[in-house]
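The structure under discussion is supplied below as C-alpha cells; questions concerning it will follow.
With one protein chain withheld, the remaining protein chains of the complex are depicted in position.
Order of writing sets the chain letters: A and B. Residues in each chain are counted from 1.
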Amino acid sequence: MNEVIEEKISTEYKYGFVTDIDADNAPKGLNEDIIRFISAKKNEPKWMLVYRLEAFRHWLTMDEPDWAHVSYQKPDFQDIIYYSAPKPKKVLKSLDEVDPELLKTFQKLGISILEQERLSGVESRVAMDVIVDSVSVKTTFKETLAEKGIIFCSFGEAIQEHPELVKKYMSSVVPYTDNFYAALNSAVFTDGSFCYIPKGVRCPMELSTYFRIEAAGTGQFERTLIIADEDSYVSYLEGCTAPMRDENQLHAAVVELVAHKNAQIKYSTVQNWYPGDKEGKGGIFNFVTKRGICIEENSKISWTQVETGSAITWKYPSVILKGDNSIGEFYSVAITNNYQQADTGTKMIHIGKNTKSTIISKGISAGFSNNSYRGLVRIAKGAENARNFSQCDSLLMGDKCGAHTFPYIEIKNNTAVVEHEATTSKIGEDQLFYCKQRGIDNEKAIGLIVNGYCKDVLSQLPMEFAVEAQKLLEVSLEGSVG
Amino acid sequence: MLSIKNLHASIDGKEILKGINLEIKVGEVHAIMGPNGSGKSTLAAVLAGRSEYDVTEGEIIYNGENLLELEAEDRAREGVFLAFQYPIEIPGVSNINFLKTAIGEIRAYKGLDPMKAKDFLMMLKEKQKLVEIDRALVSRSINEGFSGGEKKRNEIFQMAMLEPKLSILDETDSGLDIDALRIVANGVNKLKSKENATIIITHYQRLLDYIIPDFVHILHNGKIVKSGLKELALELEEKGYDFIKEEVEA
Partner (left out) sequence: METVIKTSTIKDKLIFEFETSKLFLFGNTQLRDQAMESFYKQGIPTRKHEAYKYIRVDLMLKGEFDFSTNKNCSDAQIEPLKFLKDAYVVVIENGIFVEGLSNLQNLPEGLTICSLVDAEKSNSPVFEKHYAQYADVKTDPFIALNTAMTKDGVFIHIAKNAIIEKPIHIIHISTAFKNTIIHPRNLIVIDENAQAKIIESFETMDSTAKIFSNALTEIVVDKHAIVDHYKIQDEKELGYLVNTTQVIQQKQSVFSTHTFTLSGSLVRNNLTVVLDDEHIESHLNGLYLTAKNQVVDNHTVVDHRKPNCNSNELYKGIIDGKSIATFNGKIFVREDAQKTNAFQSNKNILLSEAGTINTKPQLEIYADDVKCSHGSTTGKLDEAKIFYLRARGIGIINAKKLLMHAFASEVVNTIKIEALREYVEEKISKTFE
C-alpha cells in the first residue's frame, strides 16, 4: 500500500510551464504609495482610492489569523509585488491581438478562447474572462451578453463604466473589516470579474473566469462581484492555475455574491494552483474570502468547488440566508497530496424563515498532507423552520496524512432541523485486493473508488467543468499505483 | 481442474500451510473443515493471490497453468472466484458499476467485445432472481451499511454475475441466520454445473446439510489430515475437533 502512495506522491504538476510575458510590475512592498500607484495605474476615480486607503489602514491594525489547522511560514508582505500586468500593446479589439504566448498557455491548459468564440451560436456556450496576474486580458461574448442587458466585464472596467453598481454592492457582503486577507485584498486588488444580471434574465451561457499567476514574486489579489437581480439566474465558473516556482506565492481573493428576490447564483470553482513540489517547496498560499448573501426571499446561492491545488488553502465559501425561503448549498471536493494543507469548509448563516442549506464536503488526503473541514451552521433566533443537512466525509490514502473535521453548530431557534453526518475511511490494501479478486486492477480500482466517493459533488458541476474536474482528479491521482 | 501439490505458505515468516495436497475435478464440490487457525482461510487467500502470503514450496496447477505465476486480477479473469469471509466495503462505488467494470475487464482480458448495456441489465435481473437478493441492495454502494448477512448474499450475487469456474466460499455461512443460509445455499446449488467446481470452507457442519459436498477434507495444523465423503462432516460435528487433534497427534 505504501508503495502505492509513494507512487502517487511522485505525480508531477502538469500545468507548470512558465509563459514569458513582459510584465509591467510595481516595485516590491506595500505602503500607501504602492496603493496610490495601483489606483493610478488603473485610472481609478477618487472614491475607489479612498476605499483602498481605508482598507489598508484597517489592515495595519489586524493580525494574521492562526486558528486554522495549517502551519506555514507567514508571508513577508513587503516582499511581494502587488501589481504585475502583462504588458498590453494596446486595448485588445479581437482575439488576434491577444499575446500569442498567452494563447499557447491556454492551449496547454486545454482551454481555447478561439474555440469559445467560434462556438457562438451553439447551444451550450461559455463566456470567459481571463485574468493573468491580476489583470483581465480578455472577456469574450461581451456583446452577445450585452443584448440581454447582462454586464460581464473586468472589475476595472466596471469601476469605470458602472460605478453606481460597484459603489452599491462592493464590500456589502465582505466588508474590508471582515478579516485580515479581505482587508489586504480591498487595499491592493488589481482586477477581477464583475457581473450583473438584470431583472428577469436567465443568463443564456455559463460565465467563466480563468485565473493564472504568471510573474514570479507576485501576489494575486482579485475581486469578483456578482449580482443577480430579481428573478434572474446565472451559472459562473472559475478556474485557476499557476506555474511551478520555488517560492510561495500569495493569492488572496475576495468574491461577493448578491442574490435578490427569486434569483439564483451557481458558482463553481476548479482550483488547481501550483501545490508545491514533493518536498513541500513552493506553491500558492490560497487565502480566499468567498461569501454570498441571499438578500431577499426565495433566492438561492450554490457553491461547488473542486480543490486540488495550492500549498495551503484557507477558504470558506459561505451563504448568508437573509431572505425567507432562501437556499444555500455547498458542495466540495478537496484533495491534498505531498505536503499540501487545506482548511476549508463553509458557513451557512440562517436568518430568514424557512431557509434551507445543504453541505456536502469530501476530503481526500494523501502523502503527508493535512485536510480539514471547518464548517459553521448558525440558526438565528428568528429563523423559524430552518433546515440544514451536512455531510462531511474524509478519505485517507496511506497512513502519513491526516483528516480532521471541525463542525460548529449554533442553534437559537428550536424549530430548526439540523443534521450532521461525518465519516472517515481509508483506501486500503483490503479494498484494492477485493477489486483485484473481481478482475479489476489497481489503477482502475482507485479511479473507481475516488470517482465514486466524489460523485455527489461532481454531479453538481456544469457539464463543461465536470469533465475537466474529473480529469483533474485522475491527474492528481495518476500513477498512484504500480 | 485444480491440482495442489505439497503447498507450503507462510506469513511474516510463520509457516501456516505445511504441505497441502488436493485434487479437484470439474463438477465437484469439496468441503474443507477445520478448527480455528488450521489454515483454512490462508488456503483461500493463497489461491486468490494475496501478496502477504509467501509460497515457499509446492505448486498449484489450475487448468494446466501455474496459478502462482498469475497476478490476483488475472486469476480472477481466469475464473477463480473468492467469496470473502469478511467482504470489503467500498463507499461510493455502486455494485452495478463495480460489476460492470469487472465484467468489462474480464472480457477485455479474454479478447471479447464489451458487453452491451442491455445484455448486462438483463443478466443483472436474471441473477438477482436466482440468488434472491434485494434489488435495492444491488444498486447501493458495495457492502456499505450492509448487515453481515447481506454482505454474504452479495458475495454470492457477484459470483452469479461473474460466472467463475472455480468458486471458493470462505466461511460464507458465518453470520447468516437459518433463513438466509437456506437462500444462499439454494443460490450456490443453482450455480453448480458440470463445468465448474466449488470449494466450501467452513467451521460448522450446518451449511453442508444444504450444499451437499462430494468430498470432505479436514485441515489441521496446515495439513489435510483426513478426507472422506459427506458423512465425515457429521462425525466431526458430533465428536468435535478435539477428536481429530487426538487422532492425529496419537
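A few points about this structure:
Here is the rule we go by: contacts are C-beta pairs under 8 Å (C-beta built on N, C-alpha and C of every residue); 3 or more make two chains touch, one makes a residue touch a chain.
What you see is a predicted model; the values in this text were computed from it and never measured.
Although one chain is not drawn, the whole complex shows that of A:332, A:370 or A:425 it is A:425 that touches it. The omitted chain makes contact with just one of the residues B:5, B:107, B:165 or B:206: B:206. Mapped onto chain A, contacts with the missing chain fall at residues 385, 387, 415, 417-426. Chain B residues in contact with the hidden partner, per the touch definition given at the top, are 86, 89, 145, 147-149, 174-178, 203-204, 206, 237.
Methods note: only the chains that are shown with their structure count from here on.
Averaging C-alpha coordinates per chain places the centre of chain A 49 Å away from that of chain B. Against chain B, the residues of chain A that register as touching in their complex are 393, 423, 425, 430-431, 433-441, 444, 448-449, 451-455.
Listed in rising order, the residues of chain B touching chain A in the complex are 48-50, 71-73, 75-77, 81-82, 84, 87-94, 97-99, 101-102, 105-106, 109, 141, 158, 162.
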